[in-house]
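Comments concern the structure below.
All protein chains of the complex are present and in place, except for one that has been dropped.
Letters A, B and C name the chains as they come in the text, with residue numbers starting at 1 for each one.
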Amino acid sequence: MTDHTVHTEHFDKEAGKLGMWIFLFTEMFLFGGLFLVYAVMRAQYSEDFHTAAEELNTFIGTMNTVFLLTSSMTVAMSITAIQRNERRLALFLVSLTLLLAMLFMVDKYFEWSHEFEYGVYPGSDVLKNMPHGELLFFGLYFMMTGLHALHVFVGMILLTINFIRIRKGSINQENFLLLENSGLYWHLVDLIWIFLFPLLYLVS
Amino acid sequence: MKNKESHITGYPTYAYVLIILLALTTISVAATGYHLGAYTVALALLIASIKVATVISYFMHLRSESLFLKVAVSGVFLIFTLVIIITFFDYLFR
Amino acid sequence: MFSEASNVSAGVDKVFAFIIIVSLFFLIGITVFVIYTLIRFSRKRNKKAMQFSDNMKLEIIWTVIPIILVLLMFYYGWIAFAPMRKAPRDAMRIKAIGKMWEWNFDYGNGMTSKELVIPLNKAVRLDLISEDVNHGLFIPAFRVKEDVIPGYNNYLWFIPQYIGNYEILCTQYCGLLHSNMLSKVRVVDQAEYDRWFAELEKTSKVPEAEGLIVLRNTGCLACHSVDGAKLVGPTFKGLFGSERTVLVNNTETKKTVDEAFISLSVYNPDAEIAAGFSKGLMKSYTGVLKEEDMKKIQDYLKTLGETK
Partner (left out) sequence: MGGETYTSFLEYKGKYKGLLAWLLSTDHKRIGLMYFYVIAVFFFIAASLGVLMRTELIAPGQTIMGPQMYNGLFTVHGIIMIFIIVIPGLSVIFGNFFLPILIGARDVAFPKLNLFSFYLFLTGALLAVASQFAGQGPPDTGWSFYVPYSVESSTNVIFALTAAFILGFSSILTGINFIVTIHRMRAPGMSFMRMPLFPWSIYATAWIQVLATPIIGITLLMVIAERVFSIGFFDPALGGDPVLFQHLFWIYSHPAVYIMILPAMGVVTEIFPTFSQKPVFGYTAIAVSSLTIAFIGYFVWGHHMFTSGTSYFSRLFFSLLTFLVAVPSAIKVFNWVATLYGGSIDLKPPLLYAVAFIFLFMIGGLTGLIQGALATNIQVHDTSFVVAHFHYIIFGGMGFAAFAGIHYWFPKMFGRMYHIRFANIAWGIIFTGFNLFYFPQLVIGMQGMPRRYFDYLPQFNTGQFISTIGAYIMVTGLVMMLINLMYASRKGAPAPANPWKGVTLEWQIPSPPPLENFDVIPEIKRRPYFFGENEPDKS
């Protein structure tokens, strides 16, 4: 794709990792904006936030936390596996991560469709007739979990690519930057959930 | 930056970290049952922060990264906290 | 030199003067110095450049002096600003209601005026209320300005110190006719104020025409005036009974405005486009405007009809 036929640059692993970290900073601030809105709204409508949060299913939330935390561990382990050149194990760990991610999404799917059934979805009449604070809570809830789910989805695509490339051998003991960076990304998805979970499900 | 041989973290470390994280989650869920008033949020956020710090330093290997990156990560959290606090200068004193 | 129109204006002007004087000092000083340098050290006169690149003492001086100066500016700015947020308790309270694109001043008990009329030397507190989007209430002569934000209870206050007329402008962008959202403050002496107030009490007892209220509440007046001014759409003044040229399927037709014409224009505006206006600006009000309200509008427009 490039016209750099004489490119002499060596491959710089540190640069790749640094770039990823900085990208993660921007992701943090992307969600940060939502957290800021959450904080301000919550300070104004703490009662309403409380009642609205009660309607969310803490069990599903907790399960999802467990899924994500565990998947974070498996993806971290897969890097160790690659470093030790245990390819089979790495493949297994990556697929385990994918499986956990899938479980997270399925859970999310049930949760959202449950809410939709009750007429709670963005712009619905039920929502519009709620007290303002509850309306805002659900607005934030959908926006935050929606954006987060989108990130989970992107993460799953990345993991799949990793899976294929480990099998093909283009990710190996010498060269596993992509896996490392995808791992970093995946941990970020986890980090954000760690904050989302108490803020949305555990307000009392 | 030094061209270090990548650090390899052993599997057991990760497992221990996960156990700690799960334990913290349990505490945080259980704590909602008690009515601690305004402290509930504080507690929940405190626990979440501990969890986040753990994930960053172990799963994301910040421990073994360069000093620059450590400073940068803390700087980012610092800036974000300041932004929230400063915004509340408006809302709290209105 | 300093305006005394309100109790805060002189204070604000002093801050202006202070900052401007300091600024001019630096602006002129630095500019003259640069020009001098450009001439004195031009390559013609100075073949070989001196080589120096540091001077700790200078650096410290020109860090500390600006810090002191800006802190002074901050302090004066604060001192002159402080009274603006401390309205006295016994201030006369008037609601200033902003909506697209006019001001209304509510003196209580349903007495509203388009102009702000106030007695001399009395503290006045305006409670700022918006009925739609953000506006900004600005009285340049008084050096006061605050934004009028829906859902907020912002306010401003002042004591007028001279009799006279002053502009009120809207400074927060609020859509199409933002620049026409003007009004006036009239500062008068107590006696005249009492007279004016008594008059206001009398006139505000006369109820407004029902049709006018409907027009206002439905938002028609955003685009149509009742006094002949041309806004987005044609004015309602003199409309009823007049002969209009309209475009039906791109052919010009003459029609006399009657009840049916108005109904059609409102429920299906694109069917007949008044000459000189473009399609699509006015939306259909089917389902929004009830039949009985339509009736009220038609009756009201009749009163605005051609009077010859």
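Heads up, the rule we're going with is that a residue touches a chain if its C-beta (ideal position, glycine included) is under 8 Å from a C-beta of that chain, and two chains touch if they have at least 3 such contacts.
Keep in mind it's a predicted model, so treat the numbers as computed, not measured.
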TODO: Return the single residue from C:134, C:161, C:204 or C:235 that touches the missing chain.
DONE: C:134
Open item on the list: Touching the hidden chain in the complete assembly: which of A:41, A:56 or A:93 does that?
Closed with: A:41
Task: Residue, one of C:95, C:178 or C:295, that touches the chain absent here - done: C:178
- [ ] Could I get the residues of subunit A that touch the absent chain, sorted low to high?
- [x] 1-9, 12, 14-15, 18-19, 22-23, 25-34, 36-37, 40-41, 44-45, 122-123, 128, 131-133, 135-136, 139-140, 142-143, 147
- [ ] Provide the residue numbers of subunit B that touch the chain removed from this figure.
- [x] 68, 76, 79, 82-83, 86-87, 89-94
- [ ] Could you please point out the subunit C residues that touch the chain left off the display?
- [x] 8, 11-12, 15-16, 19-20, 23, 26-27, 30-31, 33-34, 37-38, 41-43, 46-55, 58-59, 62-63, 66-67, 70-71, 73-74, 76-81, 84-85, 132-134, 136, 138, 140-141, 143-147, 149-154, 167, 169-180, 182, 232, 280
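As a working rule, only the chains that are shown with their structure count from here on.
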TODO: Could you put a whole-Å number on the gap between the CA centroids of subunit A and subunit B?
DONE: 16
Open item on the list: Using mean CA coordinates as chain centres, what's the gap between subunit B and subunit C in Å?
Closed with: 48
Task: Per-residue overlap in subunit A, given as positions that touch at least 2 other chains - done: none
Task: Footprint of subunit B on subunit A - complex, ascending - done: 14, 18, 21-22, 25, 28-29, 32, 35-36, 39-40, 43-44, 58, 62, 65-66, 69-70, 72-73, 75-77, 80, 83-84, 183-184, 187, 190-191, 194-195, 197-199, 202-204
Task: Of subunit B, residues touching subunit A in the complex - done: 1, 6, 8-11, 14-15, 17-18, 21-22, 25, 28-29, 32, 35, 40-41, 44-45, 47-48, 51-52, 55-56, 58-60, 69, 72-73, 76, 80, 83-84, 87-88, 91-92
